[in-house]
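This part shows subunit A:
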Amino acid sequence: MSAAGLIAASLLVPAAGAAGIALAGRWPNLRESVTLVTAVTLLGCVLGLLPSVLDGGRPQLFVLEMLPGIALGFRVEPLGMLFALVASGLWIVNSVYSIGYMRGNDEEHQTRFYVCFALALAATMGIAFSANLLTLFLFYEMLTLVTWPLVTHHGDAEARAGGRTYLGVLLGTSILLLLPAMIATWSVAGTLEFLPGGLLRDAGLSNPALGGLLALYMFGIGKAALMPVHRWLPAAMVAPTPVSALLHAVAVVKAGVFTVVKVIVYVFGVETLAEVRAADWLPVVAGFTILAASVVALRSNNLKRRLAYSTVSQLSYVVLAAAVLVPISIAAAAFHIAAHALGKITLFFAAGAIYTAAHKTEVSQLDGIGRRMPWTMAAFTVGALSLIGIPPCVGFVSKWLMLQGVFAAELWSVAGVLLASTVLNAAYFLPIVYVAFFKAPNGELHGEAPLPMVIALSATAVGTVALFFLPELPLALARSVAGL
Partner candidate 1 sequence: MSAFGHYSYWITVLLMVAGLYIVIARGNLIKKLVGLSIFQTSVYLLYIAPGKLIGGTAPIIADGFRLYTNPLPHVLILTAIVVGVATLALGLAIAVRIREAYGSIEEDEILAADRDSEGGA
Partner candidate 2 sequence: MTLAHLPALVVVVPLLAAPLVVLVRRAAAAWAIATAACAFSFAAAILLSAEVAAHGPMSYHLGNWPPPWGIEYRVDALSAFVLVLVSGIGTASALYAWRSAAAELSRDQLYLYYVMHCLCVAGLLGMTVTGDAFNLFVFMEIASLSSYVLIALGRDRRALLAAYQYLILGTIGATFYVIGVGLLYLATGTLNIADLAERLPQTASTRAVLAALAFITVGVSLKLALFPLHFWLPNAYAYAPSAVTALLAATATKVSVYVLLRFYFGVFGLRLVTETLPMAEILLVLSLIAIVTASLVALWQENLKRLFAYSSVAQIGYITLGVSMASPDGLTAAVVHLFNHGITKGALFLLLGGVALRAGGATMGSVQGLGRRMPLTSLAIVIAGLSLIGVPGTAGFVSKWYLVLGAIEAGRWWLAGFVVATSLIAVAYVWRFVEAAYLSEPGPATPGRGEAPAAMLAPALALAAACVFFGLQTSWTVGSARRAAELLLGGVP
């Protein structure tokens, strides 16, 4: 199949899958099979595009001219490839997990759930492969809208409130800040295409204008959860855990930081920003987010809330790395998109498994749970180690790359932030591991989580370790983004 065809397939397969799931709604096993087949097919399409991208090719697909002079089009480049691989690969695992979770908790509206999931993946592919800002914005908004039913899945007052915060912050930032930024870019540069070196490179914008535009973008990309536009993330925890796993590993947050890196590298241009020093404020904001979110995580008793704020913190690692504006740190940012995805999804899988099997949601309830749910907590430990940045988990690789970048740029305060946050990460993850394995269990007797869930979380835990030993593929793509 031609490259353009594969790109089209990457979007059409999940969309068609959504239709198939809707039609198969009445037969759960058939419906779940449709999801799995669709996910595997999608991964196949994405893998099909991989060789040419690794060779330096940039497959393209032009669909139509959406506005005069701006096309709805796709171009696959290394960063998008990395994101698409992470998303499509993890969708398979997440689907297996969802089957276990949804059935284990006897959830309602399962068809709607799987349909929206498939549509969310279609939107994610659209974001990953977009060739210009308008296409990206189109799918970015579509992702927000399509994930809203997932966040408000339970339909009760709490879900409604969470959904309002979710939608309010995400739509608010994108319409209020990102859209004017995009239109201003169009007005100044006459194009919205993602160009190596940055499309604004020759636009002749003054330093304050560049800085202001960057601020509009960074806060407008609400999905990257820079403080103070991070509120949607903890609010979205009302969703069932597979949704949180999707939101916090696969689609929404990664779409956010992906867009941030894409904007910095292909819209502004790393060298332009570094010369003009218009982005000096960004490491400060990102650093603050990292530390503040870690502190809130430390003080959260609710497990999912702790993981949510951990995500806010980890996302700002990507923004911070990108903001350091050195090639190796750009590669670190891109690599962390994959590394964090694997680690975080493992953690959320574990949280959902604990809820399904033991009906426990608070950290204080987790005494001795490692003895009753060894697989789950082993995976949790691996995920935690990865996020702290301890080998042999893949999180260590991205921390290492980030520190290299920081040392190359001689930003010692940033190094301090990284070190401090590592300590904080350990402070809010390691105690959970400790009490889970070394305290006596209490409460009712329960066993492990349902088998599909255990399979899924074991798979991602293994992946987290495996990627430490075999990081060549994501590393190659990440370095390619940075031009190394």
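Quick note on the criterion: a residue touches a chain if its C-beta (ideal position, glycine included) is under 8 Å from a C-beta of that chain, and two chains touch if they have at least 3 such contacts; residues count from 1.
These made the cut because all candidates are chains of the complex that A comes from, given by their letters.
Since the model is a prediction, treat every value here as computed from it, not as a measurement.
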Worksheet item: Out of the numbered options 1 or 2, which touches subunit A in the complex?
Response: 2
Worksheet item: Mind pulling up the subunit A residues that touch candidate 2 in the complex?
Response: 64-68, 72, 134, 137-138, 141-142, 145, 149, 152, 155, 159-160, 163-164, 167-168, 171-172, 175-176, 179-180, 183-184, 186-187
